[in-house]
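Here is the structure we will look at.
Note that one protein chain of the assembly has been removed; the remaining protein chains are unaltered in position.
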Amino acid sequence: MRQMIIRRLLQTIPLLFFVSIVCFAMIKLAPGDPVLSFVTPNMHADDIERIRHNLGLDRPAYIQYLLWLKQLLQGDLGYSLVNHQPVLGQIIDRLPATAGLMGSAILIAVLLAIPLGLIAGANRNRWIDKIINLIAYIGISVPLFWLAILLIYIFAIKLSLLPSMGMRTIGEESIGDVLRHGILPCSVLAFGFLAGYVRYIRSSTIGQLKEDYVQIQYAFGSNKWTILFRHVIKHVLLPIITLLGMSMGDLVAGAIVTETVFSWPGIGSLGMTAVRGMDYPIIMGITLFSSLLLILGNLAADILYAIVDPRMKVKG
Amino acid sequence: MTERLLSVDNLKVSFATRDGDNQAVRGISFHIDKGETLGIVGESGSGKSVTARSIMSLISSPGRITDGSIQFRGQDCLTWSEKEWRKLRGNRISMIFQDPMTSLNPLKRIGQQLTEVLRRHRGLDRQQANNEAERLLREVGISDAKTRLRQYPHEFSGGMRQRVMIAMALSCQPDLLIADEPTTALDATIQAQILDLFKNLKQYSDTSIALITHDLGVVAQVCTRVIVMYGGLIMEEGRVEDIFYRPQHPYTKGLLGSLPQRGSGSRERLVPIEGTPPNLLAPPSGCPFAERCPQAFARCAEMPPIVETEKGHYSMCWLSHQAATADNHDLTSEGVEHNE
Partner (left out) sequence: MNQTKWNHLKQELFSSKPGIAALCLLIVLMLGAIFAFLSPYDPNLMNAGKPFSTPDGSHWFGTDDYGRDYFARALYGGRVSLLVGFASMVMATAIGVAVGVISGYFGGWIDSLLMRALDVISSIPSFLVLLLLSVFLKPSVGNIIVIIALLMWMNVARIVRAETMSIKEREYVLYARASGQGAGGMILLHIIPGLIPVIIVGATNNIASAIMMESSLSFLGFGVQPPNATWGSMLNSAQGYIAQAPYLALFPGLLILLTVLSFNVLGDILRVGLEPKLDRR
């Protein structure tokens, strides 16, 4: 197993390297001259050249890349073209809002999806499966922003129960207030995740129930629920680790649309504003950050899987 | 006097498929007495595994028992609820399956899987169940049982896993053990070891065994009585000696003909049976074997009767019928011998 983990770690390094090259290339290819953002109307042409030189923009591309990489490794993602604040700082400022929202959405989705998927799979083609399956189908097919608009209309406008925008009521500093603001966006996101997870768990439950060891459990007097929640559940939960690992990438970028609809002050909204304002360093920062999360999430999932699955210990 | 443990009467099982009903078992009757070992022999698709599953009421949709009755210790099982069945399965009747590699849950320790059964059926507490599991493993010839209990299935070889399955099946000293091709997936040497386990079991306990196999060699070693199945019907039934020395049904003869004979000096040729088993979606109305039978004649288009050719030896064949009716004219003749 140790070998497998080391091998996975070694695979990750070139992956990160290439992702960084792609990101760098995108910055370089972006229209517009980055120097211009430092230029004030009364600057001399020489000054502009000096800035260009200071920024290293007059040197060959690979040198620029290495310089950029060096800064990157020091945690320097550059400065926003709009407000000239460090990119990393802005991302970190916004991180709690997004992580809180996505984290709770994923958590709720997983906790609901496990029983729903198991029950649907175990009662294949009965009415309960049909209902759960229909909900899951709708979940993967509904545009989440539309769902968000509908929920805002019902709960914020018609019933005036919940706030429709932002994360806090101005002047109020309570956790309850944040939670109330979070209910709608969190429900929308959770529904989206839930649908995917339920379908996954359902089909893997159906697959597991056909396995010999399940049939044999029946032959030894187990009932359906014992088999489902003592035997099958382990097989179904293992792949969820992988699923969660893949969700790590969404943690940052996946909420763009939902955060925009609800004006949730997270990384998604930051990214949206940056795209509107052509603020490349911010966009690149977010892209890099979420790629990193995605890659590390997958890595962590694989390692965790290897630790949890007893079969992996022998294969190495 | 032997005690009747299980009797099956006119059992029919079919599976609904896209193309119609697959009649896997088409009306079979047999019985198992206490302490005996019954071999159920047949090619794949002959309905032997389905029969075994029916005895444990493990036929699930799209399959169902369409007719017949099954009695276990004199009680009609088919009326039992699922809950009553669960008390019986793994307890009074238990089952071992063909492929030991997939029989155990790969994600649970051997110990957990064994004690789960012990605690469910025998109401032992955790500690007692652990000790008992250890004893059971030793009994089926697994050394270092204590460590083994903490291991996962993948750390066991195929033969060892089958031993675990046997230990699990015997954990509640069942009245009936159904073994569905228990040695088929194993190497020859391991096969012999597992068969020895069965012989021991036969000798030292009064558990009845139903051994399902396509291998007549296995039957010869451990069984007392044999039924031969083909196309969802029982072709021939009798004591092992009857079947091996005086086979009546052409199908049984065919099976014996395709068996390599040990110690018969010259190398005998294996004679395979020509043709393929009948299509059970639309089974022939007559003898299912007629199409492949070297001795088939016009009458075989009708379903043959079951004829008792000697005490406890039955054959479902027109040839046996003819011989028997001929014998009826001459009841003084002792044995009912048939020679070709």
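Per-chain numbering from 1; labels A and B assigned in written order.
In the analysis below, a residue touches a chain if its C-beta (ideal position, glycine included) is under 8 Å from a C-beta of that chain, and two chains touch if they have at least 3 such contacts.
Note that the structure is predicted; figures quoted are calculated from it, not measured.
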Missing-chain contact, candidates A:I128, A:V142 or A:L243, resolves to A:V142
Pick out which of A:L66, A:L95 or A:V275 touches the chain that's been left out of the picture. A:V275
Where the complex has a chain not shown, which of A:L9, A:M26 or A:I63 is the residue touching it? A:M26
What residues on subunit A make contact with the chain left out of this view? 14-15, 18-19, 22-23, 26, 29-31, 137-138, 140-143, 145-147, 149-150, 152-153, 157, 249-250, 252-254, 256-257, 260-261, 271-272, 275, 278, 283, 286-287, 290-291, 294-295
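Assume only the chains that are shown with their structure count from here on.
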Subunit A and subunit B, separation of their C-alpha mean positions in angstrom: 55
What does subunit A use to touch subunit B in their complex? 211-213, 215-223, 230-231, 234-235, 238, 309-311, 314
Per the contact definition, I'd like the list of subunit B residues that touch subunit A in the complex. 56, 58, 82, 86-91, 94-95, 97, 99, 102-108, 116-117, 120-121, 152, 154-155, 165, 168-169
